[in-house]
Structures are given as C-alpha cells and as structure tokens.
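Have a look at the structure below, then the notes.
Shown here: the complex without one of its protein chains, the others still in place.
Note that the chains take the letters A, B and C in the order they are written out, and that residue 1 is the start of every chain.
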C-alpha cells in the first residue's frame, strides 16, 4: 500500500539523525516535524529567522510577532535562536543546514529540482527555494510519486522551470525511496506492498534497481494517524 | 602662535555638528573627543564595534571586555550600542559615518591621503584606515603642518603609500585650516599670529589664498590645557 | 538628537512621487503597517517598492498596489494567496515585477548598506532568474553577479526605540528590518514602545541609531489588532 502524506513525512523523519538542522518546505515537508523520534534533538530552521521552531501555537495563544516561513503562528523550543534574514540566508546558502526537505513539481534523474513555478500567466515567486536547494548539505524531496492526474513527477529532464540543477540527493514518495547517485537514480526502498514494476511504471525515467530492494519500515498508523493508504 | 596638538583637536571639535557620528584615528584625532561642546550630542564610533564610546575608564575600573580600536579600556555613554566587525564596517564603508578625523603622513593637494605605512623594511599593517578613508561622508585630517624634521606633510603628490585617493575634504594643522576643492587646496583659516607667508613656506604644494583669511577662534587655553604653543 | 516624530503621516510627509521605498516585514511580523497606511493616504504615483512579499489588503501594501501607486515591485515571494492586488495588476500588465531569490534579495540590500559594489551568489545559476546576469566560475563553481539594491526610503518596524533611534526587535520581527535600515537614504521606524536613551542595553540594540532618521511610536494594542486581522 502506498504511504499517506503523513507516511512519507514519517519515513523521512526516521532518516534525520540526532543533531540535524533542517529546513522544511511547505506541504508534506512541514509534516516531518511531527514524526521526529523523541530521543533525537532536531532543530527546525525557518527562513524568516528561527532556529529551533516548535509546533504551531495553540489557538488563542499566538504571538503576533512570531510566525514561521509558512506564515503559521508557531512556538519556539527551548534553545531556539532568532536572527535577521541576512544571517538566516548565511545559514542556508553557506552550507550550514544539514538537511532540507522540499516539495517538488518535478525531479530529474540527475537530481535537478523544479518546485517554484508552473509556467503560464502567473505571478512568479521563488521565496527561499533556490537558496535552500543550492545551500543545504543534503536536499531531500518529499512528494507524491505522480501528479493528481497520474503524470510522473520523477522525470528524465524537468520541463518546469528549474529551482536548482543537480541538488537533490534523495526522493521520498508514497511508493518508494530513491537515491540520486551521479547519473543514476537508484531504487532504495519500496512502500509496503508496492512492487518494483509499479514504481517503474509511474516513473518518467529509468531507475537502477538493485537485486534486493528492502521494504520501508512504516507502520500502518502512528498515534492514530494513518501512514499507509487504505 | 601655532596651535598645540590639543589646539588642533579643539578647533576640529568646533566643526562637528550636533548629531555627528565620528570615527577618530590615533594621535591628535583621539583628542577631539575631549573638546566636544557640551550642548552637542556626538557619537564616537570605534572599529571594533562601538557606537557611543565614552572616555577612558578610571584606573581600577576597567572592564577587561571593553576596549576601543586604539586598545584603550574605555567606557560607554548612555545610548551606546555594540556590534560585530561586519556591522562596524557596514557603518564605515557604507557611508554612514558623518565624519572621520584621521592622522596623516602626507596629504596631497587633491586630497589623496597617505597615513598607514612608511616604506622600508617594516611590517605593513593597515587596520581600518583604508575603509574609513573611503567610507566616511567627510574625511578630515588632523596633523602638524610639517614633520618633526620640518618637511611639509601637505604635498603636491604623496610619495608615501596611499591610504585612499581624493578622500580628504579638510586639513586641520597647527598653522591653518585648508579645504580641498577639486584641484584646489584653499586656505580657510590661519592660527592666531600665523601669516599666509608662513603657511605657504611650510606647504609643499600651491594653495589658493582668498583675499581675506579669517583667524581661527581658538583661545590660549581651555580648562587649563594650552591650545596655543608658546 | 531627537528622531521621534508625532505621527505616521508626518513621518512619510516628504516622500515624493516616483520614490523607491523599502518596506520591512515577513508577514505579518515586522511590517510597519501604520506607516504603510499613512503612505497610502499620500496617494502617490510611480513608486518602486522593495518588499519581500506581495502585500495584502490588511497590511496596506496590497492596498497601495490596488490604488495604482506602485510602478514596480522588487520582491521575492509575491505569490501568497492574499496577494490579489499584485496578481491582478501583473496579469493586466499594470505593474512591473522583479523577482529575486530571497537570499539574493536580502544580500543585495545588505551590499548597498555595506558600501559594496556587488557580489557573487551560487543561487539561481541555471534557472530562468539567471537570465541577463553575468555568470562567473570561481574555484570551479558557477556564481551569478548581483548588484547592490538601495532605496530613497525604508519603512521599518521595530519593538523598542529610544529618541536617538536605537532599535530592538522581538521574536521574528527582525527579518529584513535591520538590513533595510542600512540601505536607504531616509529610514523611518515604527515602534511599539519608546524608552529613555540608555534604557536599552548596548548589547541588545540590533539597529544602532546611526541608521535611523525618524521614529514613530504606535502603541502595542493597535499593532496586535492589525496583526491578528491580517491572518
């Protein structure tokens, strides 16, 4: 069974080591914070000047001066720090974040990422995406394997405008975990009950498939939240 | 009578308007702070991260964490702020200081300044001099008119290594006040009892001399400190 | 040296048509909402705004754009759902947009404030935002050349000020404000509270008074109301 959006976030959270400094993009990436194992200290960075962002503020307890880059009224964990945008992007572009988890419109076999713009008559707006894609030590993508229309999001070459070239190291989808290794995209893990053939069929580029592909260790649910789609 | 070193500092302090932000170099410039008229608020900037440096600390009351760029243990005036070197040189190079008062080895007619290095087998060390000379809105030089050996310090072209080209606006010496105006160096004021001829004789370049040259308003002493040489 | 002016209207009274204006904030924290509303009352034309978002009706920046006061917006993320005014005007060709990666946006402003002539950033290389920009290979990596970005005015928001214009910020209110304070000819700060000179510790002052020209105090209650409304 493919993973739910929360399932993808759960799977990613397992891979963040203790002491990680992580920027989470909007969408599925935002969910990752919920699933961090309690024995690990992981600091969430927010572009607008937070290191150590906590969960959303309880209703009625919002501090009007404290939002994250997503615009949510959040809290701070003990040990959090606050700073201006210049230092925040020193952290990002200077290679200080250990990980960034980003959404994607498309990812290419070589790790090119497109996640900021759908072509056409729209207002363009990039935010911090390009800096994060270029700057984080490891860029991981969290995405559904295909679009709502069933089109592959993992492709030979991106047709959408690029965010950055060759920046993605890993792709976590509802079906699989993939690793970018030079020119190869390697199938690392399968979602429970998903076959290699299903993944290949929904992928728009060739994959390198090892003889044995492990199944992800993702339970059916966690704290009442379904992680596998029914 | 020519001015003493304190007299030069006194004369300069009269020209700093209320609300000035000033960096003072070593030597005579440092003395300027003593003579700021009490009805003016003038903030002294120090390269190592102070805006609003106060007088030296009283003996025994030094704070080992608080020095100025000269290495003196100083105090802070109320309203002072502290910052790192990056912001300190944003202030300097970004044109935010209203004035800098610097010493000189030589100044040319066009306002080239040489004040950081005597050629020869010496360790070179520039510190903040080049940034300040390039960055302050007005660079004023405080110097004796000639060297101890009687050589002119105000010259047609600097022979010592430059700090910055065409940066000086005004020169305050023991004999005169001079203004750099494009290609001309204009004699603005004379020290009490000093003649135009004496100034010309001790200057290594041509001066523009107006029909009337006012005499500096510098008293013989101030709070017991001699301002005019006897 | 008293930088305090009585009202927001007075603080923005001399801004002319065609001025370039930075506005701090990453919304809503740090947006000088009351200064923006005063600016809007000026009914100016041909402004160039330098603001990271797209503006909403509540923060006033969307209103400025809806009024037709803005010729050009230099921004990073004008795409949020509330940014309807910029969306409509852009699609009708009534406003010029210059879109920058957020790190480039703030670094260009910092470069102006710090007196630098420009810098090289790896961000944006190989993307459509690199079009027309010089690419240089430095130590084997490709970088884009970016110029400094200054403005005639900066409208910023801070927490506490003294009469000299020393400023502190709280929570995520800093964002672009301390940087914009370095890069405009006239810097106008809207603050929650005024304290006596010497009432801020030298270490906590984030924006030294050398950068600030005018301070307007708008009491906290009013700010909170506007912030909560704009969600």
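The working rule: a residue touches a chain if its C-beta (ideal position, glycine included) is under 8 Å from a C-beta of that chain, and two chains touch if they have at least 3 such contacts.
None of these values were measured; they are calculated from a predicted model.
Chemist: Considering the entire complex, write down the shown chains that touch the omitted one.
Modeler: Among the chains that are shown, those touched by the missing chain are A, B, C.
Chemist: Please pick, from B:14, B:85 or B:206, the residue that touches the omitted chain in the full complex.
Modeler: Counting the whole complex, the residue in contact with the absent chain is B:85.
Chemist: Pick out which of C:22, C:50 or C:114 touches the chain that's been left out of the picture.
Modeler: C:114
Chemist: From the list B:3, B:50, B:77 or B:228, which touches the chain that is not on show?
Modeler: B:50
Chemist: Which is it among A:10, A:83 or A:140 that touches the chain not included here?
Modeler: A:83
Chemist: Looking beyond the chains shown, say which of A:43, A:67, A:133 or A:158 touches the absent one.
Modeler: That would be A:43, which touches the missing chain.
Chemist: Which chain C residues would touch the chain omitted from the figure, given the whole complex?
Modeler: 107, 111, 114-122, 136, 138-139, 141, 143, 147, 168-171, 202-204
Chemist: Mind listing the chain A residues that contact the chain we can't see here?
Modeler: Missing-chain contacts on chain A: residues 18-19, 21, 41, 43, 45, 51-52, 76, 78-83, 86-87, 89-97, 134-135.
Chemist: List the residues of chain B that touch the chain left out of this view.
Modeler: Missing-chain contacts on chain B: residues 46-50, 62-69, 71, 73, 82-86, 89, 92-93, 117, 121-131, 134-135, 161-165.
Criterion: only the chains that are shown with their structure count from here on.
Chemist: Give me the chains shared as neighbours by chain B and chain C.
Modeler: Common neighbours, chain B/chain C: none found.
Chemist: Looking at C-alpha means, what's the farthest chain from chain C?
Modeler: B
Chemist: Distance between chain B and chain C based on Cα centroids, please, to the nearest Å.
Modeler: 36
Chemist: Would you mind pulling out the distance in Å between where the CA atoms of chain A average out and where those of chain B do?
Modeler: Whole-Å distance between the two chain centres: 57.
Chemist: Going through chain A residue by residue, note those that touch at least 2 other chains and give them in order.
Modeler: Where chain A is concerned, no single residue meets two or more other chains.
Chemist: Can you list the chain C residues in contact with two or more other chains?
Modeler: Residue numbers touching two or more other chains: 110.
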